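Right, I'll just put the structure down here and ask away after.
With one protein chain withheld, the remaining protein chains of the complex are depicted in position.
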Amino acid sequence: MRARELLIGLLAAAVIAVPMAMPVAAQPKEMFVPSTVYRTGPYAPSGTPFANGFWDYLTLINERDGGVNGIKLVVEECETQYDTKQGVECYERLKGKGAGAMVFNPLSTGITYQLIPKAAVDKIPVHSMGYGMTAAADGRWFPWVFNFPTTYWSQASAVIRYIGQQEGGLDKLKGKKIAHIFHNSPYGKEANPTLEDLAKKYGFELTELAVDHPGQEQKATWLQVRRLNPNWIYMSGWGVMNQVAVKEAAAIGYPMDHFIGNWWSASEADVIPAGDGAKGYKGATFHAPGANFKVHQDIIKFVYDKGKNIGPKEKVGEALYNRGVINAMYAVEAFRTAMAKYGNKPLTADQVRWGLEHLNITAARLDQIGLKGFTHPVKVTCEDHEGNGPVLIQQWDGKKWNIVSEAIEPMRDVVRPKLEAAAIEEGKKLGYTQRDCSKEQ
Amino acid sequence: MTELLRAVFVAPFADMAGNMPFLIEVLIGGVAAGLMYSLVALGFVLIFKASGVFNFAQGVMVLFSALTLVGLMERGVPVVAALALTALTMIALAFAIERVVLRPLVNQESIILFMATIGLNFFLEGFGEMIWGSNVKKLDVGIPDTSFMVRGVQVNRLELTAALTAAVLVAILAILFQRTKIGRALRAVADDHEAALSIGIPLKTIWVVVWSVAGLVAIAAGIMWGAKSGVQFSLSLIALKALPVLILGGFTSVPGAIVGGLIIGVGEKLAEVYWGPLVGGAIENWFAYAMALAFLLVRPQGLFGERIIERV
Partner (left out) sequence: MIYREAGQFKSTYASDQAIFPIVQDRWVVLVLLLGAVIVPPLVASEYWLQAVLIPFLIYALAAIGLNLLTGYAGQLSLGTGGFMAVGAYSAFKLTTAFPALNIFVVFALAGVAAALVGVLFGIPSLRIKGFYLAVATLAAQFFLLWLFNKVAWFTNYASSGTITAPPRTVFGAMVTGPGATAPARYLTALAFVIVFALVAKNLVRGRVGRCWMAIRDRDIAAEIIGIRPLRTKLLAFAISSFYCGVAGAEYVFLYLGSAETQAFDIAVSFLVLFMVIIGGLGSILGSFLGAGFIVVVPIFLTNVPHLVGLALPVALQKQIELMVFGGLIIFFLIVEPNGLARLWQIAKEKLRLWPFPY
């Protein structure tokens, strides 16, 4: 008994003593890029491919190009489990590592909301690519937050436009029933205000159905869908909720080609468990699926063949893997843009912010980096942190995703005014003042 | 005010009456969901009945058994062999749990044992995910997750199979408990550990048997749930939905688990579909608990549970 007590005492003491030793000095000629991931927990099916893509692209830059203009990138992953609290802990732990984090990708709308006030104080830019607070797209109020290439409100409007196209015109939407099934969190609720506005404008009947985290059990929701029998369903889901929804839709025999998931609800992990029933399921996206681009070949050559990868080779080219690649690509291009102004040396987070704000990726540039046709050109400005990218619709054919639509423009005339109003409101809440873009370079 | 009263007390019923086939679908959906909760609750009941331990880790055992089964099938093991291997794994797990967790805690209060099972819950979560990974795995048991129509009402094949499985399981368990020698021993241990010991019933063996049986029940539940919604970490959270079933039915009653499951399943679905839209939806989670709570206030031991006789 005494020995055991001694053991516990030592254990407890060790546990308390060890965190004394904390991480260390910065290496020169390096830039630190934290990567928040969720590889465990209910959101792992969505988080793992994204994390792999992000890691692989940055490793590719290091291996193939020797870093960004000779400056190597140091990537460190931090597990958040899509939990806001753990995300904030990751941020606090990694923001000062090395010479400081260059840019932070929270990978969660909840975590983004938490970090927006902190980022401005710590002066680290936050890139919430296609998620986060839509109002932050107004860069005059939120200089430190970027959400290009497009936002939830734009996406919702683009999906409605697509539905209109399928129905033969936006005027044909009158009287139709559209259901929005969403994850019962700030993320899921983001699209609701825009959808409500559009419902009023075009006369369709909108039904909002919430699904509680984690969304393992959705019988009641789909019973309601059966009763309602909507013409179209739009889903803002994440993690395990997606594949359960797809399975349920298949189980009740809902026509899958009228079921559109948003760009976080349309990945391989969401459709494969449903098997054949998922054929025809559509999803929104802002880049191409598949591994047929030069960058993927480079990744296989420089990362996988050298054994520096972190995930399995078969998953290269999955929808969310490509999402991670594009996220990393934006970061690297921002670094390059900043270095063009500030010189080819390790940057500061402030300079990276400038780089993000003046990002201009043209089609030619995409071709240069091996992503020809992968995504649309993006231009970020001081007023517009959204980039106003178009939305694509992809469809699952049982084996892979295929793009089945042209680039659909969001309804900027509906979204931008709302966005600016929301930005004023949110900015005032945080005590910000609107900056004058014409005064900045 | 009258608007509110009408919306709560009149409109939903009018809604129900107006669309009878749909109401039947909701009821069937509720029954199916409820029976699937019962499958999980059965495991709880078994262990509580025979060893007085409230096994919080039952949900994780469901997940772990499903993960093992799918993991083996993914590696090319044929279905029957995979099932057998999974059953063996769960029995091995039962041995391990008895040896490591239960035996050292043999005379402790039930709350300590409860907390030990919470610890077990976390341990198995991490362990299962570590071995089998955190991706969603498809569990194919040969029953398609599609529906067919019966007189205007849609019935789901998979749910029907789950309901039949639950019925068969309950029958088997009932026979086990009432007609076999080991069942008698289990009931004796549930009544009074010390008395059972004094007449020569080997406590340790009984516990291993009980946890193994619960493990096998967990496999059944895992197969049904896994086929329905994919095998992934959040399957363990189903246990939280099975708890109201337990409370309602009583912790020590096998038929109680079934009846409780039916009541909770039907009540939950009815509430969500007919009253949910009034308050914005997603009320399923707490409604089940509220129902169970309401029942408890009237019958503190649950519908079929043993009356708690307290002595000073």
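Note that the chains are named A and B in the order they appear, and that numbering of residues resets to 1 at the start of each chain.
Note that a residue touches a chain if its C-beta (ideal position, glycine included) is under 8 Å from a C-beta of that chain, and two chains touch if they have at least 3 such contacts.
Owing to the predicted nature of the structure, the values given are computational and were not obtained by experimental measurement.
Looking at B:L105, B:V141, B:V155 or B:A188, the residue that reaches the missing chain in the full complex is B:L105.
Considering the full assembly, A:K189 is the residue among A:K72, A:K176 or A:K189 that touches the omitted chain.
Only one of B:E25, B:E98 or B:E129 touches the chain withheld from this view, namely B:E129.
Contact between chain B and the absent chain runs through residues 54, 100-101, 104-105, 108, 110-112, 114-116, 118-127, 129-130, 134, 240, 243-244, 246-247, 251, 279-280, 282-283, 285-286, 289-290, 292-293, 296-297, 300-302, 308, 310-312. Counting the whole complex, the residues of chain A in touch with the unshown chain are 4-5, 8-9, 12, 14-16, 18-19, 21-23, 37, 39-41, 44, 48, 77-79, 81, 83-85, 88-89, 92-93, 96, 109-110, 113-114, 117-118, 120-121, 133, 135, 184-186, 189-190, 193, 212-213, 310, 422, 426, 429-431.
One rule holds for everything that comes next: only the chains that are shown with their structure count from here on.
The centroid of the Cα atoms in chain A and the matching centroid in chain B are 36 Å apart.
Of all residues in chain A, those touching chain B in their complex are 39-42, 44-45, 48, 184, 208-212, 214-221, 223-224, 226-227, 239-240, 243-244, 247, 250-253, 269, 272-275, 277.
The touching residues of chain B, counted against chain A in their complex, run 19, 22, 25-26, 29, 32-33, 129, 134-138, 140, 145-147, 154, 156, 158, 228-230, 232-235, 237-238, 241, 268-269, 272-273, 276-277, 280-282, 284-285.
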